[in-house]
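Here the complex is missing a single protein chain, while all its other protein chains stay put.
Showing chain A:
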Amino acid sequence: MEPNNKIQNTNPIPILYERKEDCCGCTACYAICPRQAISMEDDLEGFAYPHIDAEKCIRCQMCMKVCPIKEAKRSVTARQR
């Protein structure tokens, strides 16, 4: 299923991580992006983090769903409930 540009563009650009502690640099988001809108770029410490090109991004949110760290934190929260 091809994501529809017009509808999806009303969604916000995904925020892949708010803190550096929330990104392991595994490249899952980079690899899953259907528009190659994500690149892995080094920070000052020399670790690679994903960067979204807003022009290319179609806001399909696939990158948000594929993140293993987000998944691990979700399952911890679920377990705590």
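Keep in mind that, in the parts below, contacts are C-beta pairs under 8 Å (C-beta built on N, C-alpha and C of every residue); 3 or more make two chains touch, one makes a residue touch a chain; residues count from 1.
Following the convention adopted for this analysis, contacts and distances are computed from a predicted model.
Look at the chain that isn't drawn here: its UniProt entry, checked against "Acetolactate synthase", "Sugar ABC transporter ATP-binding protein", "Coenzyme F420-reducing hydrogenase, beta subunit" or "Formate dehydrogenase subunit gamma", names it "Coenzyme F420-reducing hydrogenase, beta subunit".
Residues of chain A in touch with the missing chain: 19-28, 31-32, 40, 42, 44-48, 66-69, 71-73, 76.
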